[in-house]
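All remarks here apply to the structure that follows.
In this view, the complex is presented without one of its protein chains, the others remaining in place.
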């Protein structure tokens, strides 16, 4: 039996008290325990940022990498061993800013990993600059006259590029988020959960209260996430009402399915054969 | 009077005979002449690739830069001097592959430039690898078992990120393409023309004939490019019928409009004032 | 007796220790004192442990001191970690006392006093008040500083803070601190300046018009400073989607006629190296500030290092001339920016300014006068206007410099590319063109080398020279003093101009000494390698510190003695 305590470690947590990330990590542990996955059976990969520190605060296999680069690292890991169960923790800056190009490609590849983007709509670790998802007009020390770029639209872009599992979670609703994580992990192929995550230190706009007033659960509306057009419409809904839940789900052959060399199992499990090398020289 | 000959130079053209790029350059020259823009009044910026060589084959101001980086270069040029009239020539690999992250940001910024993507759905200059827009299953020397990634969807992604001018052209219809270029240049803000461009050397799928059978002009259907939902639907249309023309158009404040420092004119035209510097030390 | 006192304020991130330090610095400046302060913090927003350490003196001080005279402990951990650094007769001031008053411990209920004064938010004002009172600073001085500091706030805020200051002062009225002194040193000797500000001001003085960056510690501070000034100065600053975009944006901006810069740290610099090569190939002037921190990879994001020297000199494929500066003081940081912009445009090559976290986040009282150019020479060609048809952007010349014009400002057309090219800028694969262009670019090196100042010598005729570069210079300077006071025949050579390497001057200097030792904030003595590469001369020992923390003068003098034994 896997217990939530199995996932607790003694490493000091470095987030601000009240940070939305606490909700995310609680939901993750809960989801892993629910699936009876033990710490040595899971691999967390992250980039750099407050979100990306998460793996340090959990006892399990982990690799925290470079700002923006978690997705190619995870893709490479799956190429080597597609039995690995991988969750990627990333921030909005990490994933949609520095790592934007990799996000596009990971979706298009349909690599079988679960991506959790802790979307606090701000650069937390570097002290509060606008991120790609910051709403227009948001004022920061750097964006003194307010953000002037259109916000990045993760759900719409993912859908446009054929993503098979597109969801939105809320760090303030751990139970619902845990459910989403379980579903995302069950999904074969790339799954995205963009998580609305309050940053109590730098984002004074999109607070817990702000979200609580606005979010509603798709699961409670009878919505079935199999209608692409409807999903596209919901992906764009923002403002007074913000949907959380599974926006779209469709299983398709994964990246790993489509690579002939992986049919026989993980490439690392295959055998080295000197005779084949010798044949090269004949 | 500007004449098309003003744009001809003696530098040897290096494209393959029959390449779709010839249609693009003809359309560009035609569009510039129509607008009575002289060679010293226009600046072409490009990346690296067959498409990106275009500026060399035209007599005008030009800067061919790095693979993937034409958009940030153009953005920087506009920051310095937003009176510059800039066209960016890019390839599908250049713009949606190596430069994918910049594409996302250029759209979101709404920088007032005109982007022509010569989309031949293949890496031409590097001899025929798949590009981000190659259709699934397309076989190349590198993609021996066919492309396994979902193709990049430039129009849908641009629309998702708030692009104000989204069009598709066809290199085989110079006149129509010239019209699109004129419209795109007239548009205040970022304008994208994704150009279906046959590559006679490496793309044996998406040939002139293949396109000619499929493309139809939106202008001939009575379509008005002001309905976002409809634009999104058209952006996804591919296969038997492929729309060309202006898919969406909406003017919004540009990047340059929204930077307070640019209100008084191009930043390079302002005056250096030593007394302001001295004030820093008081 | 000369004044040399170190106050260290420790606490958690978010507690505002920096405010305490800022107030102390302002009061000291007003009193005509000199200061030098360092900022130590972790890569997190709340909690953990950080400190601000300010050295107060009646003469210029260039490095931090390793002993603390007054330790202000806003957290228990501050005492645990730093008690051992207390100088003889030093005091700990805290609101965290567990075991009551001790001889060297002043227990003050800072938060209670703050609440009494008008709110917890004034706690830092209380704390600074306690410090100033212990040090014997007149209350008036502090009141004036508070009034100025909060001049844009409401009257209530000002009054609350003055009240808080008073309460702090009174709380230690009776306490005699034998390091207290008479605060009377005349007019302020200069301006408080940290490296980030110095770099930003240098850029403004150089008429930088466009800046692009991606946030990265410790470089972001420069951009924050530029942005804060962008209402007054003609400058546009854009936060890019990544460092690749940032460097290419400034290449574009410079191409279009604006002086342009970016700033970053190691990992971001990696991503800029391809763009650096484009600037070189297209001969587009750009300025990149690389604010070093320990690596490799993410390393220690809020710590300091001098470990990118050899990387920035060789960064990007193939060979091309570039400038590399490594200023050692805030004044040099400012002047380096002026020179970087000017020389970059004069020679049409990229310029890199190497700073570091220590330089960026430390504060000095700068008493050096800084250059403010009356006009900014842009080195733009005007000739092409006469004969636009025959304009060649890359015309071969003996100096290697070709006439540069700005696109769309006249009839002459500019053709430029990152490929190898002909004189007219069009791509060429011809052997002759390739050789001509490589030779043309390399030809600049001679005059560029002549622009480089030789390293500053301190007691340059001493038997043993301590050789260092960049921000380590301050500590080396004081180490030389310490050593000479103890009778050692020590001197120093401090590099601020790194590349093109002023080889002849260095060789002449180093040939005269018996031996030289490298003092660097890295683990392999990179400047030592470069000196050997350029002069053939080998150092006789190293004093290296690579734990991310600033080096203390005494660490250098101790290292010196160890080697000399």
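Note that the chains take the letters A, B and C in the order they are written out, and that residue 1 is the start of every chain.
Convention: contacts are C-beta pairs under 8 Å (C-beta built on N, C-alpha and C of every residue); 3 or more make two chains touch, one makes a residue touch a chain.
Everything quoted here is computed from the prediction, not taken from an experiment.
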Check: shown chains touched by the absent chain are A, B, C
Could you tell which one of C:59, C:314 or C:383 touches the chain left off the display?
C:314
If I consider the whole complex, including the chain that's not displayed, which of C:147, C:390, C:508 or C:524 touches that chain?
C:524
Touch assignment to the omitted chain, from C:305, C:348 or C:471, lands on C:305
What residues on chain B make contact with the chain left out of this view?
14-17, 48, 50, 66-68, 97-98, 100, 123-127, 129-130, 132, 141-144, 201-202
For chain C, enumerate the residues touching the unshown chain of the complex.
42-43, 244, 265-267, 269-271, 273-274, 277-278, 280-282, 292-303, 305, 307-308, 310-311, 313-320, 417-420, 429, 431, 434-435, 438-439, 442, 522-524, 526, 529-530, 532-534, 536-538, 546-549
Go through chain A and note every residue touching the omitted chain.
11, 39-43, 45, 48, 53, 56, 59-66, 69, 71-81, 83-85, 101-102, 104-105, 259-262, 267-268, 270-272, 274, 276-278, 280-281
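Methods note: only the chains that are shown with their structure count from here on.
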How many angstrom lie between the centres of chain A and chain B, each centre taken as the mean Cα position?
32
Give, as an integer number of Å, the spacing between the C-alpha centres of chain C and chain A.
37
What positions in chain C touch 2 or more of the other chains?
230, 241-242
Chain A: which residues touch two or more other chains?
98, 100, 132
